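For this view, one protein chain was removed and the others were kept in their places.
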Amino acid sequence: MFHLWQGFSIGAVIIGALVIVLVLYAVLRFRRKGDNIPKQSQYHIPLELFYTVVPILIIFGLFAATLVVENKETANPKTNVTIDVNAFQWGWKFTYPGSNALVYGQTTQNPEMVMPVNTNVHINLTSSDVIHGFYVHAFNFSRYALPGVLNQFTIRAQSTGTYFGQCTQLCGLYHSLMWFRVKVVSPSAYSAWLTTFNNPAAAAAVKAANKTTAQQTSSVVPSKPATTKYGR
Amino acid sequence: MKVEAKVLLGLGVFFGIMCAVYWNWSLENAGGVMMFAAMLLCFLPGGYYYWWSRRMKARPEDDPQATQASGAGVVGAFPGTSIWPFTLGMGAFFVVLAMVFGLWFLVPGLGLVIWAMLGGTAEGRRGGKV
Partner (left out) sequence: MTDVLDPPVHVEFHDDGHDEHHGPSGILKWITTTDHKVIGLSYTVTAVIMLVIGGVFAEIIRAQLATPNGTLVSLAQYNELFTMHGSVMIYLFAGPFAFGALANIIVPIQIGAPDMAFPRLNALSYWLYLTGAITMLSGFFVAGGAANFGWVAYAPLSNSVNTPGAGADLWIGGLLLTGFSAIFTGVNLCATIFYLRAPGMTMFRMPIFTWNMLVTSILILLAFPVLTAGLVMLYCDRHFGTHIFSVAGGGVPVLWQHLFWFWGHPEVYILALPFFGMVTEIIAVFSRKPVFGYKGMVFATLSIAALSLGVWAHHMYTTGVVLLPFFAFMSLMIAVPTGIKIFNWIATMWRGEVWFSTAMLMAIGFLVTFLVGGLTGIYLASPPLDFFTHDTYFVVAHFHSVVMALVLAGMAGLYYWGPKITGYLLNERIGKFQFWFLFLGSQVFTFPLYILGLEGMPRRVALYSHDPQWKMLNDISTLGAILIGVSTILFVVNIIYSWKKYPAGDNPWDGHTLEWFTTSPPPHHNFYRLPQIRSERPTWDYNHPGHQAVGHGKQIEPAQPVEEVPVS
């Protein structure tokens, strides 16, 4: 996807520089010197056709490149790891179906979503109230958490580390502080982390957090995805 | 009037094609309905102008060789000073405030609106102040 950005940038810089050079040349070279009236050229069909057709071809190229990357980004390949991300006013809850793991935090508590590196991770994104934006800068990706809709996408992190994330869709008073982190670890560390939630103390904490979120959550979280017949 | 007709009909045809492609591909109803309505909105005056342009006498403003003398005579009715736009505007203002602060605002609001509609119509009929 970086290549798409670079491709667009090369095109933009070339066209931008060309146009700015033309503008500067026009205003400097054809400055008014006296009172004579210049040739009143009003049209030149071949030239006009040229700068109609060439941009259309460039656009077709940009669109083709866009399609290739877009299909890759919106594909949902088979995965072994699934994380349910629930956004609410004003924090995040990460649950891991198939295990007891649950991470919950509000605003600056900055809850941390742990995921394994070099693995396809399937995310189920939901919202409990208003629209929120799930945005992780390091992943070059964001998606809305829409109430009543199950948004699904797949992420494959390529290096370990802790990356910051934030809500990007205005959601009310504490929108500025709806932070979270994503911690990408090795697959073995990930499995070990999952099992830490199996001991009784952790289970009790999860139960308490569940009760808190139950009070937060309204009945708008769907159990199955809303049918969307159009492309994602 | 032919150019006006072609502009509107052309836009309408474009919206129709865009609607057909979009609605069939996405099956998304809000956008489909809105584009369809946009097409109809262009076809309505565009069709009327097309029909009328084939039956009307040539107007001086459509004649590339017209002289200013050909436009002699009454150009139109241009009502001069009038209190009714202001009255109607204030009435609409109070009607909107009724939406926010309580239905009782509808009393002055609708009162001014109805008064302005009556007054403005009467003024139009008798010629008004120019």
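A few notes on this one:
By written order: A and B. Residues from 1 in each chain.
One rule holds for everything that comes next: contacts are C-beta pairs under 8 Å (C-beta built on N, C-alpha and C of every residue); 3 or more make two chains touch, one makes a residue touch a chain.
Source: prediction; values computed, not measured.
Although it is not drawn, the missing chain touches A, B when the whole complex is taken into account.
As for the chain not pictured, it touches subunit A at residues 1, 4-5, 8, 12, 15-16, 19-20, 22-23, 26-27, 30-34, 36-48, 51-52, 55-56, 59, 62-63, 66-67, 69-70, 73-74, 129-131, 133, 135, 137, 139-144, 146-149, 151, 153, 164, 166-177, 179, 218-220, 228, 230-232.
Although one chain is not displayed, subunit B still touches it through residues 1, 3-4, 7-8, 10-11, 14-15, 18, 21-22, 25-26, 28, 30-31, 34-35, 38, 41-42, 49, 60-86, 88-90, 92-93, 96-97, 99-101, 120, 127, 129-130.
The rule is short, and it goes like this: only the chains that are shown with their structure count from here on.
Rounded to a whole number, the gap between the C-alpha centres of subunit A and subunit B is 43 angstrom.
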